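So the structure is just underneath, and the comments pick up after that.
One protein chain omitted, others in place.
Chain nomenclature is as follows: A, B and C, assigned in order of appearance, with residue numbering initiated at 1 for each chain independently.
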Amino acid sequence: MTAVDNETLAPTRRQHSIWSRMCAEFAGSLLICFSIYIMCSFGSAFYNVNLAYIALGTGVVYAAMTAIFAKVSGAQFNPAITVAAMLTSKTRVIDGVLYIIAQLLGAVAAGALFLFLLPSSESVPVSQWLSLVVNGYDEGSSLYATLTQMGLTYSVAMAIVIELIASIIVVAAAMQSMKRDGAPTRQHTLIMGLAYAAATAMAYPVTGAAVNPLRPTGIAVFASNKSLTVNPLSQLWVFWVSAILAAALVALVMIVAQLLSNRSAGKDG
Amino acid sequence: MTAVDNETLAPTRRQHSIWSRMCAEFAGSLLICFSIYIMCSFGSAFYNVNLAYIALGTGVVYAAMTAIFAKVSGAQFNPAITVAAMLTSKTRVIDGVLYIIAQLLGAVAAGALFLFLLPSSESVPVSQWLSLVVNGYDEGSSLYATLTQMGLTYSVAMAIVIELIASIIVVAAAMQSMKRDGAPTRQHTLIMGLAYAAATAMAYPVTGAAVNPLRPTGIAVFASNKSLTVNPLSQLWVFWVSAILAAALVALVMIVAQLLSNRSAGKDG
Amino acid sequence: MTAVDNETLAPTRRQHSIWSRMCAEFAGSLLICFSIYIMCSFGSAFYNVNLAYIALGTGVVYAAMTAIFAKVSGAQFNPAITVAAMLTSKTRVIDGVLYIIAQLLGAVAAGALFLFLLPSSESVPVSQWLSLVVNGYDEGSSLYATLTQMGLTYSVAMAIVIELIASIIVVAAAMQSMKRDGAPTRQHTLIMGLAYAAATAMAYPVTGAAVNPLRPTGIAVFASNKSLTVNPLSQLWVFWVSAILAAALVALVMIVAQLLSNRSAGKDG
Partner (left out) sequence: MTAVDNETLAPTRRQHSIWSRMCAEFAGSLLICFSIYIMCSFGSAFYNVNLAYIALGTGVVYAAMTAIFAKVSGAQFNPAITVAAMLTSKTRVIDGVLYIIAQLLGAVAAGALFLFLLPSSESVPVSQWLSLVVNGYDEGSSLYATLTQMGLTYSVAMAIVIELIASIIVVAAAMQSMKRDGAPTRQHTLIMGLAYAAATAMAYPVTGAAVNPLRPTGIAVFASNKSLTVNPLSQLWVFWVSAILAAALVALVMIVAQLLSNRSAGKDG
């Protein structure tokens, strides 16, 4: 028994149509990103940054969406998870590509809705709200002013390592709570909530906790022309590179473990 | 397999009498609303607003009540959930109407008990306590003074969108954790706690997190003649409209998914 | 099917000896009370009162102890739960009395250990530490000075209602997650954690959240001669009366529900 095949493949599970599944990925990604944008903007602006609130809020919104949509699409909501699922054949490549498109549309829709609702004034321009919500490092960090005063900076290396580790946590958790065919195991909801809460708790003080590349993408496309200190689009590659790297790493470990297990089973047989 | 019929119908489950079930809905709604009123008033007044506390406290009180009453009434405790359950035939219409009456009586009883216990003085009149507990937007928001100073306002559109999304999260979670006949599935307690915590974490900074129309109703009926800046009864429609709209939307999606699934099953057969 | 008999009675479950079970009740009560005393004293003194921390910390310590000891003694750790279990015949009366003795010894041992470890000095006398940890109302409330300045007071009626509701939440949750013979059901750990977190979140801002009469008792016996504003022993009755009343109420509802269910089953048969 290996990490890969720890759940038997359901023989003839009827799948939802790809359109239903794309709708689920779209809706879940939209609701997750929108909720996080609201928490990071209004929550932090009026009640100070509360790390317990952000970690808890992020964990529970991912868990709730996982519970709602798991039976439809498998509730991936994260291109890193979808890539790892494609690499380990839990999701077909064509489905995976469509999933990522649906997820991206969901994140962009969340950003658009957030921007549409955002109240602004002369003393509180949109850019001030957005600077609370974008993810970044160095001059793009929300702590940039504080850090500079102390002679410190959050380097790109630091951002990559932190986001890589955050993505490894959520991708590995997702792989362990999916069956071979991508269907959710019984503890899927709980495990995804725990993993996102852990990754967010760890990454927030450094990068603002992207964890999922959808989260910075949905807001960066609307913040790029709002004259923030740094255009968040210019730092976006960090979150995508970390996420894809994490997916590749987790998939590689699972495939090697599977091969070793098959060889040892061969010797036994 | 669709989102609707993902659990088989228990053939001859003996139901509790409608009176027992109404008592359960009444008691659960009372305890939930009362706990939230206490947390938002005394908790915020003496220890500052702590968003992690409010999201966690709301999530766990809904989850605890769900665990206690799920086997009696299905633990709906929210007219939006009951409406969605009626529209998808999980609850009979006559039962649903009686449930909503019991829920409303529970919320009003919670408001009455809260007001009865509330200590007040010349320097801290009842209206000051109530302004911490009522839900609202624009002049009815607890952030009104702060927002005005910054030239901002929470519009009615914003309140409706936020509450609509909050209600969609809890109604969809409830539908997914109920069987076809309204009986709770195994993860009902956990999922409802997660969904209410997520919806509250997202909605609190804007509307004070009604999420459930019972919560603003129970307090508004007693706050209406206490000379608050805005009579909360005048803003109550927002929370009911959002809730009913969310219920209708979720039910519509489920019914369409069911129809598509039946048609495709017909083609296969 | 009623709330009472929702789990079938295991035919010949081998029980642990009464001594093992008393040891489990003693150890669990000790660790729970000690952890809460440490959180309320050092946690609040050096990092301000954090309601999310207190509700979360209390919930998880009860849940952890429930997970550890449930298979030995049923993990009651609360005289209100034990009384309700005796009244509904889930625990034999003689066992229940011995359980309560073991629980009380655990709480007193926790208080003694806490006092033994407590560092004190001329500027921070023991009484100052204890005033953070005792439960009380009116002059015994930790908010007494603040409240008085505002012309307010926490009345005895308020303390009784709040503690009664807190106890109802945990006793009802315990009854629903125990089988007929007092053995834990599968979600026992989760449900008890949720119920204690909810009751603590609600009751802390008023009474300091006793929730369980052991918690105020273990500290009051050592704080009685330390010249606090109010001798906490003089307010202890409130927490016992509320707890026993809650146990009686929950048991009564369960027994009535059982009778009604039997009568209706008789008519059907």
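Note that a contact is a pair of C-beta atoms (placed from the backbone, for glycine too) under 8 Å apart; a residue touches a chain by one contact, two chains touch by 3 or more.
Quick caveat, the model's predicted, so the values are computed rather than measured.
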Contact with the hidden chain (one of A:Ser20, A:Ser35 or A:Asn50): A:Asn50
Residue, one of A:Val97, A:Ile244 or A:Ala257, that touches the chain absent here: A:Ala257
Residue, one of B:Ala52, B:Ala67 or B:Ala247, that touches the chain absent here: B:Ala52
Subunit C, residues in touch with the chain not shown (by the definition above): 13-14, 16-17, 20, 31, 34-35, 38-39, 42-43, 45-47, 50, 52-53, 56-57, 60-61, 63-65, 67-68, 71-72, 113, 117, 119-124, 189-190, 193
Absent-chain interface as seen on subunit A, which is shown: 1-3, 6, 49-52, 55-56, 59, 143, 146-147, 150-155, 157-158, 161-162, 165, 168-169, 172-173, 176-177, 187, 190-191, 194-195, 197-199, 201-206, 257, 260-261, 264
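Convention: only the chains that are shown with their structure count from here on.
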Chain closest to the assembly centre - both centres taken as Cα means: B
Rotation, 0 to 180 degrees and nearest 5, that superposes subunit B on copy subunit C via CA atoms: 90
Centroid-based (C-alpha) most distant chain relative to subunit A: C
Where subunit B and subunit C are represented by their mean Cα positions, the distance between them in whole Å: 28
Whole-Å gap between the CA centroids of subunit A and subunit C: 40
Residues within subunit C bordering two or more other chains: 52
